[in-house]
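One protein chain is absent from this view; the other protein chains keep their places.
Presenting chain A:
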């Protein structure tokens, strides 16, 4: 198992008590598996992704990523693990507006201290593969939403993560653009990348191997 969650609970303090976001979540995700997470707004989907992506460490229960017990890691170790294994895609792309397309792609590699030569090669590869070579010197604001999300996906996978977490990646796109992104996810999955996507779209959800449904923080038993 790549991911093994057991009795994961997440709550926020609330006046006079706590508000529960994740309740007793048990979840296994296999190597290279493609999983969709669905559920109504506020169900805890993003929260679950934050736990999986090691962004959040304030929860109870147990989470093993590739056999490493995440709860026992300190901040540095957790960050190292995240850098090594995880990539993120967001609904609103979240590209950095002051940086050109290629610089956006280069950034995660910089953060991982990849040597400049190799960075250039990998950026060039990816621009090529995503067919955005022509856009490499544009700023994000000069791209359409679909193109921006394409760049965001490229940025997420340039570090060759084993787990790609996508929070409503098609949420802000119209269907044509969304299709391209979904095809891309399918392709990445085909290459062996594990993917967990949050989506409100049944159709796109069904493109994954499995659907996990959340409601009020609980995983619904099928």
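As a convention for this text, a contact is a pair of C-beta atoms (placed from the backbone, for glycine too) under 8 Å apart; a residue touches a chain by one contact, two chains touch by 3 or more; residues count from 1.
Note that contacts and distances are computed from a predicted model.
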item	value
Record-based protein name (UniProt) of the chain missing from this complex, from "Glycolate oxidase subunit GlcD", "Duplicated orphan permease", "GerAB/ArcD/ProY family transporter" or "Lactate utilization protein B"	"Duplicated orphan permease"
Contacting the left-out chain in the complete assembly, out of A:15, A:97 or A:191	A:97
Listed residues A:108, A:146, A:169 or A:217, member touching the removed chain	A:108
Full-complex contact with the absent chain, from A:19, A:60, A:79 or A:144	A:79
Residues of chain A in contact with the chain not shown	46, 50, 53, 55-56, 79, 82-83, 87-88, 90, 92, 94, 96-98, 107-108, 111-112, 141, 155-156, 159
